[in-house]
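Shown here is a partial selection of chains from the complex, left in place.
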Amino acid sequence: MSAAKPRFAIVVFPGSNCDQDCHHVATELLGCDADYVWHRDTDLKGADVVILPGGFAYGDYLRAGALARFSPVMETVTRFAMDGGPVLGICNGFQVLLEAGLLPGAVRVNRGLRYVCKDVHMRVENASTPFTRLYEPGQVVKMPVGHGEGNYTAPPETLTELEYEAGIVFRYCDESGRVTDEANPNGATAGIAGIANREGNIVGLMPHPDRCAEGLLGNEVGRRMFESAVSSLAPA
Amino acid sequence: MTSGAHTRDLIAEHNLSAEEFARILEILGREPNLVELGVFSAMWSEHCSYKSSRIHLKKLPTTGPRVIQGPGENAGIVDIGDGLAVAFKMESHNHPSFIEPYQGAATGVGGILRDIFTMGARPIASLDSLRFGHLDAPRMRHLVDGVVRGIAGYGNCMGIPTVGGETTFHPAYDRNILVNVMSVGVVPSHRIFRGRAEGAGNPVIYVGSKTGRDGIHGATMASEEFAGDETRRKRPTVQVGDPFTEKLLMEACLELFELDAVVGIQDMGAAGLTSSSFEMAGRAGSGLEIDLSKVPVRETGMTPYEILLSESQERMLLVARKDRLDTVLEVFGKWELEAVVIGRVTDSGRVVAFFDGRIVADLPVAPLSERAPVYDRPRVPPTPVLSRGWEELPEPASYGACLRKILATENIAQKSWIWTQYDHMVGTNTVERPGGDAAVLRIKGTSKAMALTSDVNPFFCACDPYRGAAIAVAEAARSIAATGARPLAVTDCLNFGSPERPEIMGQFEAAVRGLSDACRALSTPVVSGNVSFYNETDGRPIPPTPTVGMVGLLEDVSRQVRMPFRREGDRVALLGRTRDELGASEFLRTIHGRDDGPCPDVDLEAERRLVELLVRLADERRIASAHDVSDGGLAVALAECAMASGLGVEVRLEPGVRPSALLFGETTGRALVTFAPGDESSVRAAAETADVPLDVIGRVGAGRLAIEMAGRALVDEPVAELSDIWTTAFARSMEESAEVL
Amino acid sequence: MKVEVRVYPKEGVLDPQGRAIASALGRLGHETVSDVRAGKIFFIEVEGDDPVAVEAEARKMAEELLANTVIEGYDVRIAAQP
């Protein structure tokens, strides 16, 4: 693959199950190089972008992401993120970032107490992160969710900070972009579907861009998140 | 452990007949000890030995140009080209699911997934075929909720999408629900593994969860007399699934399979360590020596009897090349799995089990596995249920009202409440999600896709097991062909009452004949399957339920055809002829509350021609959509295409059969296709060449479902309203109940 | 009146959660942990001031809904909610 293209590291925890899906997007669809990084490794193999994929790390026993955050690889990921490296947590990966304190807040079990797998709509609230810069601000995107614990919440002061520091990246909405209760698949506070840290380089979301990245699957919009990362790293 | 003659009770408690016990004495030339008695009991149980079904299953067609592995292994395998093959099988977990729906269904998924990855295949999808009683029967919503949560809990965690299935409700399942799960995997055709213990001297390795006192079944009572009160108090009847451990097992095994270190492998399913060791030695014609003291146990004081017969989940037995043992232990170590060498392969033709240095069982392999008893049980042929006079019923006042009512019944209503609880997208191969005729999964690295479905109509089978079974195969093939895929092969799960009753064996024999004839006619050999007898309570059996799982191959995924109407103005054509049939239909049940027969007729040659035509039309890109006509009849099929697309349809039907049969009859051998007006002549020509009747019955329109016959409007309903009824009815019915959280 | 219902896996029944937590605690350096069993606890606010009646009612709730008595045991006690 062309040298200009960034290198992806896809972290594999015991119980991750979307690692290969993310690898497929990075390599087959974007033509980038990607390495799997086993949770006990501490070497990101020179990665430019780190992805924490979906799944059930450690079975999500106890709490989603709770046991995974102690994996040795997380120290390296933390250092990478603190140095400004782009880190994307998808679904279970997002939950791990929350448990690890790399992103603020927590998720509870879905309002309906059931796992929910279906397409939802989200409004892009922050189009300036390395993973959303190719979207338009306010753009409505359709992506699948697949989770049982995606009911995001945080202490009031954290929520206020997220609101004012552009920490909210995606909000569940209806097709027309209105944030409504019906459009919210899990009861997340303020319809929050995805957030970023203050610097914007760490992004986590419950929906699955990796599941809507090619036409064959009927939806390509998720691919833009990966392409955003590539473009954000492209030598200007 | 035991001395002298076994009491009659002890033998009976092990579900062994006097004749079977005599046979044991003859095989051994001595009294078996208690452990050995337990082993015979397990290996000769209906579940492990197929002793009542074998002679009938022999009649199924099991070979074909694409068949790489037929029945007898953990799963069947067919070739799909490009150096790839698909492994698939269906399994039942009926009884455990009735006792504890969540764990019963969850461990059912775990079991079938192990069957797939032990063949070397990476599972790509599962389907669940569910039968419940009347929703208002005691515990029924609790059972539905628990089963669905259990399948979701296990499958989602494993990361194997559940992409399809079926759900039927029938009062005859009130006290015997059925949970059948089918799994499908992809394997390089040159790297298939089998359950064979080959190579004397090779190490036998136990890997996975520790062994507990889970699910030590039939023989439980007997063993307790020896294991003592402690055990009786402690032994749980229900096995709890641990999908996380199984996920690690799967990844570890798949990694290991690349390293040329594994000789044979098998999961420890029913009868656990006993069946896996005897079957592995049996298939290879070898022998085994195993030391039960080395088996990792979860509880203290476990007896050899318990260790051999435990059904703890997430355990595998494998034979490694002696020179590669380190590699094997290394890989399992990486995945943090407990792997222990518990014995070695011999050429003695016997399985010898040690415990604390003593021999606790020493048995010949063949009589227990390959040459287990086989029975030709007495049977009386089923008497088909015929019409009780539905022909005399007056035609309903409003067909539209009938349609609304039928769309809201639990059998016809959309099952999205179920499949949205399943991760049906993980793996990013799901091209056609639940809701279509068959699920379609692309095969990465090729242009191909697999079409998967499971079908059987128990109402048909209750009227006529032979036809019901044949129609199940035909409907499956039609559902597959409607996506443009070519039906390849079949797995089955034959759910019946007690084989000790001649009526039941009569049903079984008829159903197997139906499967055989249909699978021959459609060139879809049966490569794997499962039999579940004794699905009855207080002498009330379930209806014969031969669930058919079918896989089809789409050579070019870009030629896939979908169910929803595509464009306003497209022509709508019905393939096949509608007969004056209402027997066993949803219409009779819902509108008239009757379960008259007869089961609709089936013409297997016509079904084959229809399948050929559908595949050809898709391959030549001549059609815009296709849908097979089944449950609920033509009106429901039209409604499904409309609701799925938001488009409407205007239909003119020729008189001939009574309107109710025209709209709601479940005549087999029919499908709906749509195409651009410009393609009509070529589609007609193709149908003529294929010798399939084709009638252009209408055109895709805007918002309404309008059906008229000879100038008379039969149905005229807004699609949006029908859709609202159909999509919400089932969820509402489930969530209003207090049994469901 | 506040009542507490505790639900836990029956003896001998596999408890994957407890096992996973135990080994995680081990990795975190709590080597003294030899076993963990994971259960649920429900803090229920019930109207009425007859402890006997309230406890009886709570048992019914456990039997009907809170515990899966095939694999779980439970106990009930009138107690102060945290």
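As written, the chain order gives the labels A, B and C, with residue 1 at the start of each chain.
We adopt the following convention: a residue touches a chain if its C-beta (ideal position, glycine included) is under 8 Å from a C-beta of that chain, and two chains touch if they have at least 3 such contacts.
All figures in this text were calculated on a predicted structure; none of them were measured in a lab.
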Assembly formula (labels as shown, counts from the whole structure file): A x1, B x1, C x2
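Quick note on the criterion: only the chains that are shown with their structure count from here on.
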Count of contact steps on the shortest path from chain B to chain C: 1
Separation of chain A from chain C, taking each centre as the mean of its C-alpha atoms, in whole Å: 34
Residues of chain B whose C-beta touches two or more other chains: 242, 244-245, 741
Junction residues of chain A - those touching two or more other chains: 58-59, 61
Residues of chain C defined as touching chain A within the complex: 16-17, 20-21, 24, 27-28, 38
Of all residues in chain A, those that touch chain C in their complex: 58-59, 61-62, 67, 70
Sites on chain A touched by chain B in the complex: 14-15, 17-18, 20-21, 24, 28, 54-56, 58-61, 113-118, 144, 146, 148, 208, 210-211, 213-214, 216-218
